[in-house]
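Omission of a single protein chain aside, the complex is shown with its protein chains in their original locations.
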Amino acid sequence: MENMTLLDFARGPGLQWALWIFCLGVVWRIVGAMYLLGNKDLSKARRTNYIRSGLRAILTRSTPAEAFEEKIRFQHISGYAWHLALFVSVLFFAPHILFFESILGFSWPHLPNTIILFSGAVATALLIALLIRRATHPVQRLISTADDYISIAVVLLPLITGLAAFAHIGLRYETMLALHLLSVELMLIWYPFSKLMHAFMTFPARYQTGTFFGHRGIKA
Amino acid sequence: MRKDQNLGEYLRSQGVSRRGFLKFCSATASLMALPPSAVAQVAEALAAARRPSVIWLSFQECTGCTESLTRSHSPTVESLIFDAISLDYHHTLQAAAGHGAEAAREAAQEENKGEYILVVDGSIPVDNPAYSTIAGISNLDMLKDSAKDCFAIVSVGTCAAFGGLPGAAPNPTGAVAVSDIITDKPIINVSGCPPIPVVITGVLAHFLTFGTIPELDALGRPTAFFGQNIHDRCYRRPFYERGEFAETFDDEGARKGWCLYKLGCKGPITYNACATVKWNQGMGFPIQAGHGCIACSEPRFWDKGGFYDALSTGDWGTREALLGAAGAGAALGVASAIRARSRKKKAMAEEEA
Amino acid sequence: MNSQTTRALEMEAALEQIEPTIERKGLSDDERVERAKQAFLRKLDGRKAVDLDTCIHCGMCAEACPFYLTTQNEKYAPVHKYRLLRRLYRRRLSPMRWLYKPFTPDITIDDLREWRHYVFDACTGCARCDMICPMGVNVSSLIRIVREGIGAADLMPPRLQRLKNEQRDKNSIVGVDGEYLRNVVATLNDQGADIPLDKDGADTMLLTTVTELRLFPTALAANAKILNKIGANWTMYTDAFEAANLGYVAGDTKALRTATARIVEKAREQGIKTVVVGETGHGYQTLRWLGANTMGERLPFDVYSILEVVAQAQADGRLELKQQANGSSVSYQDPCRLSRKGGILEQPRRILESMGYEIRETEVHGREDYCCGGGCGEYVLSTGSKLRHKVFDLKRHQFEDAGADEVVTACASCRYNLLIGAEKVEWDTPITSLVETVAAHMAD
Partner (left out) sequence: MSSLDTIPVTTEVATGNVEPLLHEIRHALKRLAGGEQGTTIDLKSLPLAPGEEERIEATLGTGEVRAEVDALGPTLIRETSYPGVWLITHKNADNAVVARFIEVTYIPELLRSQPEDIDAGIDRLESELRT
């Protein structure tokens, strides 16, 4: 289309392509990994209530066992705070809800913008703190890959452009809005190929670990 | 007003006192969104101003722009602006008709060569110029002819400025904006559907006062009026900040005058002066009346999704397309896994061997 | 110094005698790398794929690993230990391999040699990392595959290589063979034990370990006493008595299979219905949990640890224990492959309580217990000895804080490792065996 502005692109073709790639990639990755199928465990089970064991692990891994709590307190709390702040900003900002509603067909109540602004700022600060930790903590520095850093950057961008658009900092509003949308689209495209997939993989991983140990009679 | 008179002399001859002139200057400065400190400057310039010739061409338009202007404020200070210009051709307003009218236009063009201001409302069909003609002259030809010797062009309304409704998809007439045809003259876009009348007169007042082109934004609009977006100057902005939104047009929020973002208000991306200059003699503007802004002063606003779709929504395509993508993903996943498993089986076989 | 410690030091000396051979010649570097990759491919499945795709590199697993905790060496982080496997997955199996491959370095022979240190010297497969992972990744199973890959490349530590070859080829470990068993049993029977050897018509067979036979024959006698007391129709076979599986330890899946097959075939041939495994962690694991998978079919018998046998007999009323302990206190050392990876957590504690002991749990215990530091072959590796002693120190502090009169365990490897560790720092809290304690408390 002629005369298409950045915002038009971000709201139209950009969004569509990003969503297509996102859907395609996420399903591809999940199916491609799971369809490798498991080597069946032939040993005699001590406990056969697999579903219970699996669901249990999904729940219990949400908090560390007491024995570990002290050693990983910072990551535990900051990890929770980061995700919570992120979800509050993403899921309870009125314009975002309208966006989701246009796709999902239903909506939910929103929170006042001051809370959104606060949580957005907190999320940004925490992610930067976690980035610093990743770059400086010996273990995390060693095990980090380009994926880890790029993923942080790709998630930081929507946060920063979103906050800037909200606070009317930087470029004109429609440009910031376009950049915000484009950064979200970048994240959607990056998503299936990166560690961001953990959002889809965590519960299955916990579940299978729960069943693995449940088979042996251990509550994992 | 005689052609050899300047405006100061003309007003005095009409019995307007210096007080009245100063009042006129204050109102004109306010009209042009100039700071009150500029009144003295305006007064000096206006007193010496010469009466410019204005030729007004109407192409593919609905006459809404002219209506906006003429119905706005019955005799007001702005009307003086019109008294102060020589509107030599305006086929809706002029008394002359037929050949006489066209002759008047040609005469004015000849007489004021290089000095007259060309005002255009409406878009120009280029697919087939015969879609819109005046006196047998196609809009395209008339525009080219009249633009040739003008000082500057004022594109009044979104049609003339950006193509507007005739240019909306699927654009059956191939309508284009003035700026798509004329590229060698200064063009001032006074967009809006219709534009705020005061903004039209404000731009003319600027010519009258300073004889220059006002400062323009990237879309050719005077920054004095189009410099800030509706959202930033909207009196309902505090509701937005607090996250208080009307959900429907008749709910409690709507009654309390809450923000109309959720009802599709395009204020945040719309640059115009409605929120401050307002309409109907300052009585209000659409948002004040309870309806969201539809971005009528922005290019292609007709084609940017529904007026009632919130700004944050996008055109995400169809459910089928997304399901299709997911299906393709599943197929790729299965194919990928089958290939991977054959590698694994090969490794297994090698161990046995 | 008591006789057990003396014998433990002798065994340590005997292990030191094993020629620290250099890597076996014959395989080219490329062949080794290819073999390792093939081994990785064989073990990677959907579960492992989900695990590898889920890991977010948070590094929390390091905080569970006794080797990292005692050294603060970031290279001992469990997530780092399976890095080679991740690389192979991303290059060869991942659904996104077409994208990852150009950005993922291939595995080299130097990598395999470097990772050998991480997965053999600095990992006992204790699976503590499995318990901390917030994403639910089964970390230890991934590290295990790296060990098998290095094993397949024949790059395991030379001493383990020799030992597993000895077991595979000669059915003996450090010279402990059927003949050795016969001699030990003869001595024990002379002392009043009643251990039937190669008896026909038994339905239960008992497995012991090289460690038990060389260091703790009293534990074997205790096993016999328990089985006789509950009236089991049992025996031991001189050609299939070894529960230890050096193929498992060395990461050689073929040797693992050979050793497992010996037991399975013998049991099938003799019509055995129940296999009882004495005090050993990895011996129990290789048969109970890995046995069927190694053989590719369900086992024709049930596998129990002697702890399960005792607990079950107590519950059935076939075995009564005297409450003689009079409130003296013990700390129980959870062998990782019995407790965390074996599911035997409550039984030992119930048994100890039934004898009147006061259990003083260490700060972390049960499912989260620290490894003794010597599991999975660690204790035979001189290359890992420094690390092993550091981990022992961690354990010792745990025991000291708990302040019990003695430490009880149910794995000969734990026991050996704790004894050696205690000797080096002259720590004098008694380290005893659970079955021996049970035997001592049996009503006549």
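Labels for the chains are A, B and C, by order of writing; each one numbers its residues from 1.
Definition applied: contacts are C-beta pairs under 8 Å (C-beta built on N, C-alpha and C of every residue); 3 or more make two chains touch, one makes a residue touch a chain.
From a predicted model like this one, the values you see are computed outputs, not experimental measurements.
Engineer: Under the definition given at the start, what are the shown partners of the omitted chain?
Structural biologist: Result: the unshown chain touches B.
Engineer: Who touches the missing chain here, B:Ser30, B:Ser123, B:Thr209 or B:Ser336?
Structural biologist: Counting the whole complex, the residue in contact with the absent chain is B:Ser30.
Engineer: Can you say which of B:Phe226, B:Phe239, B:Tyr261 or B:Trp279 touches the chain missing from this structure?
Structural biologist: Considering all chains, including the one not shown, the answer is B:Phe239.
Engineer: For the chain left off this view, which of B:Asn128, B:Thr248 or B:Gln281 is in contact with it?
Structural biologist: Going through B:Asn128, B:Thr248 or B:Gln281 one by one, B:Gln281 is the residue touching the chain not shown.
Engineer: Can you list where subunit B touches the absent chain?
Structural biologist: Residues 16-20, 22-24, 26-27, 30-31, 33, 35-37, 39, 73-77, 80, 233-239, 254-257, 275-277, 281-282, 284, 288, 290 of subunit B touch the chain absent from view.
The rule is short, and it goes like this: only the chains that are shown with their structure count from here on.
Engineer: Determine which of the two chain pairs, B-C or A-C, is joined by the larger number of C-beta pairs in contact.
Structural biologist: Comparing B-C with A-C, the pair joined by more C-beta contacts is A-C.
Engineer: When you average C-alpha coordinates per chain, which one falls nearest the overall C-alpha average? Tell me, please.
Structural biologist: A
Engineer: Subunit A to subunit B: how many Å between their CA centres?
Structural biologist: That gives a centre separation of 42 Å.
Engineer: Could you list the positions in subunit A whose residues touch two or more of the other chains?
Structural biologist: Answer for subunit A, listing residues that touch two or more other chains: 25, 28-29, 31-37.
Engineer: Residues touching two or more other chains, restricted to subunit B: which are they?
Structural biologist: 332-333, 336-337, 340, 344
Engineer: Which residues, counting only subunit A, touch subunit C once they are in their complex?
Structural biologist: On the subunit A side, the touching residues are 25, 28-29, 31-39, 41-44, 46-47, 57-58, 61-62, 64-65, 67-68, 71-72, 75-76, 79, 134, 137-146, 148, 192-193, 195, 197-198, 201-210, 212-213, 216-220.
Engineer: In the complex, go through subunit C and note every residue touching subunit B.
Structural biologist: 38-39, 41-42, 44-45, 92-95, 97, 253-254
Engineer: Along subunit B, where are the residues that touch subunit C in the complex?
Structural biologist: 332-333, 336-337, 340, 343-344, 346-348, 350-351
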